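Removed from the display is one protein chain of the complex; every other protein chain stays in position.
Moving on, here comes chain A:
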Amino acid sequence: MWSRRSCRYRPDASGLEELRARRREQESALRKARRQQQLVSKRLLREDSLVNGDGQAGVEIGSEPLSEQEILQLLRDVQRGTEERKKLLSRLRQGLQHKETQQKFVRLEGSMWVLIGLFTSSLANVQMEAARCLHELSHSSDPAVAEACLPATSYLLTYLSGHSVEFTELCLYTLGNLAVESDAVRKQLLPQGIIPALASCIQSPHVAVQEGLGYVLSQLLQAREAPTKIIPHVNNSLLISQGMVSTLVLVLLELASMISKAATEGLELLICPVLRCLSNLLAEDETEGCKVQIQDDRLLVALFLFMQYFLQQHPFLVQECLWLLNNLTADEPIFCSAVLTLDLLPALLQLLSCSRMVTLLALTVLCNIAEKGPAYCHQLHQKAVLPSLLSTLALSDAQVVGQSLELLHLLFLHLPEAADDFLSQAGLQALEQHQDNPQLQERVRALSETYLQPAAASLISCAGASAAVLPSS
């Protein structure tokens, strides 16, 4: 099972500010890696270890790097069985927590061969300790070290059908670390039958094994070539027909209920992938005959609960919730209707003053609602959408303003009196500031000419007519 590393910082750790600075560095390194499509993280199973300030794997207390001579001696002693083999291997394993030792080890001729022999031994404790050594190597940040583990992969796969939970788990995480290492590794793993081997693992009743399995799969899927080589055909239609969608919806509802129970540490990490799954499934190409329809509007409640809860701490989740909300409201009147009748509009309008992407998505959702017709526009108008729109018109981002114009158009189209109210709230002036923007001017003019000027004219003539009716004093 997972747990955060026991937070025992090294004695010479500096203050909070330095930790924050390191964290920022870490984050920017990750962003850079992602933009280069090289965002990978490995996992490490270890009994216990320190954590460095920069989040890198620490080492056990008392473990030291080994020299080439020491490594040789250890391996010779293990072969001869002069000392208790497990103890010797433990020493090796501790040494292998250090990068220099890892590199020395793989450069020694015959070392990997010996290690693999121990790994395939039927002496259980020797096998386990050798597996741990292999695991440390797989986690190395030096690609040469991880690739040196290649000769072991056929055995790692063979052992996946075994019955020892801890050993199987170790093999899985080792494979996962290797799988994400390079093309070369995957080019070997796939022909060796990793997929069928994993499929047999799925039968295991042990959670630890299933988690390890999830890890390997997720690492495999990160590969650049995954869409073409690893998953030749993503059979979403099959998934959908098996009730995948309703299961995912139920998971989200379950997660939403956990918010009120205050058991929320790391909840966003569970919510995010489910959101993405659902949004992607909803966006499945209709032509393949599997257009997904969700009708459970409790999902709406769940989404708003998430957005409210995570707005301050994890804003990324808000935009991903809105993405799902868009995919739900685009075609399904049930959700559009529920936003209005469940009185969720004020919350949605609040999002119009957040980040650019959030504002844009919220506007898109509002457009989805308005597009459904006069009944919807009427409710939107009643519940004060115009003042919020006037605020967005004051923004400088052309795309945001453009989307606001689209929404205005829909409102005016279905609800002429909205134009009157817009005028009386100085809407025309709000529009005019954009009339010279090439991206916006056509739409500004269209709104103006089609709805606002006629409305203004009729106001004047109404005023005139009513004046005429008044009895002259």
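The definition used in the following text is that a contact is a pair of C-beta atoms (placed from the backbone, for glycine too) under 8 Å apart; a residue touches a chain by one contact, two chains touch by 3 or more; residues count from 1.
In this text, contacts and distances are computed from a predicted model.
Participant: Report the protein name recorded by UniProt for the chain absent from the figure; options are "NADH-ubiquinone oxidoreductase chain 6", "C2H2-type domain-containing protein", "glutathione transferase" or "Cell division cycle protein 27 homolog B".
Facilitator: Its record in UniProt gives the absent chain the protein name "C2H2-type domain-containing protein".
Participant: Looking at the full complex, which residue from A:19, A:253, A:311 or A:456 touches the chain that isn't shown here?
Facilitator: Missing-chain contact among the listed residues: A:253.
Participant: Which listed residue (A:67, A:161 or A:353) would be found touching the missing chain in the intact complex?
Facilitator: Hidden-chain contact among the options goes to A:161.
Participant: For the chain left out of this view, which of A:70, A:142, A:406 or A:421 touches it?
Facilitator: Only one of A:70, A:142, A:406 or A:421 touches the chain omitted from view, namely A:406.
Participant: Using the touch definition from the top, which of A:63, A:97, A:140 or A:326 touches the missing chain?
Facilitator: Candidates A:63, A:97, A:140 or A:326; residue touching the omitted chain: A:326.
Participant: Among A:120, A:182, A:350 or A:437, exactly one should touch the missing chain; which is it?
Facilitator: A:120
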